[in-house]
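Worksheet for the structure shown next.
So, subunit A:
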Amino acid sequence: MLKILDGRGGLSWALAPPDQADVLIAGTHGDDLVARHWAKTDKPLIAVYEASAARPLTPYTLHHPFRVMQLLGVLEDVDQALGDTLHDAARTPRAESIRIGSAGIDFAESLRLLARSSAGGNLHAAGDAATRVYVRDDLSVYYAGAETARRLTREALPLAALRLTADTPPPGFVCRPVLELAWFTGWHAADTLAPWVDRGATHRLRRWPDFGLLRGTRNQLALAALLTHASYSRARLVEVSRQPAANVDRFLNACALSGVLASTGDAARGAEGAGAFIANSAARFGGLIRGLRARLGLTT
Partner candidate 1 sequence: MSAVPRFGRVATGVAQKHLESFAQMTPGVMSAVLLSADGFEVASLQVGRGGAARLAAMGSSLSAIGSAIAKEAGIVECSRMIIESDSGTVVIMNIPDARPPLSLAIVAGDGGVLGQLLWAAKNCCIAIARAFRE
Partner candidate 2 sequence: MSEHEFKIVFTGPMGAGKTTAIAAISDEPPVSTDVVNTDRAAFDKPETTAGLDYGRIALDGGASVRLYGTPGQLRYRFLWDILGSNAAGVIVLIDAAQADALVQLDAFVDAFGGGRRAPIVVGIGRSGQSGALPLDAFAQRLESHGLTLPVFGVDVRRRDDVLLLVDTLLCLLELDDASRRTA
């Protein structure tokens, strides 16, 4: 593999034993001990997974079988991240970086895995007394105290992973669509791309989230509109939408966790939509749209 790579990437890579390596490439059937030890370091792991398996919970993944160009793409990302880490160390650390094992991410991941397991009509729960959340495993509804249900739309709740439970929600708990829980958990998870979003992929909407329920903002509507027409990589979406990267990342995190995002291939191979869409261009309807929004009080 290294021979095939030689001369095709910006960097040269050499094979090294795990304790001396900068990057670990591991399959799901690989040595679990090595991977577990690796997880304690800050070094990147590239997880290789099969078509039928759930996407591993790491920022760098390769879908087996993969092409050399895909591997090169991931290695470039890794290289960039390693470079960023060096720069970041010299400046200030990132405000909110993702750490696997942190409570919010564990909860989100358990919710995501629930979507892939078969439903048996059971309840899964996370959190203690007041902030306890129950999720039905067919992902139809969740139960929470009224205040918890309100809070989770505004902030990330410190919830650990969901676990199967024989309890039933206490009386007085409200029953709400799971979409609400999934969306806001994804939205508040981080202001960078979450581990459950494939950073090398292009994304489009499989369907729109119910913004009637979620009260979508203008920025969210605009991003959804973009992803309706074509597939975009995360970088291109930031560029085309002219929205802050954190906004775009949160949106992708929320869409992916809600199961409305279709992520395919790798962006490097040009699967993206033509650059024809330019949001907010001074177009034929431009003035009318602005005027109508102003009249209806829809200005942001």
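Miscellaneous remarks
Criterion: a contact is a pair of C-beta atoms (placed from the backbone, for glycine too) under 8 Å apart; a residue touches a chain by one contact, two chains touch by 3 or more; residues count from 1.
The set was built so that all candidates are chains of the complex that A comes from, given by their letters.
In this text the structure is predicted, and so the values were computed from the model without any measurement.
Candidates 1 or 2 all belong to this complex, yet only 2 touches subunit A.
For subunit A in complex with candidate 2, the residues that touch the partner chain are 204-208, 210-213, 215-216, 218, 221-222, 224-226, 228-229, 276-281, 283-289, 291-298.
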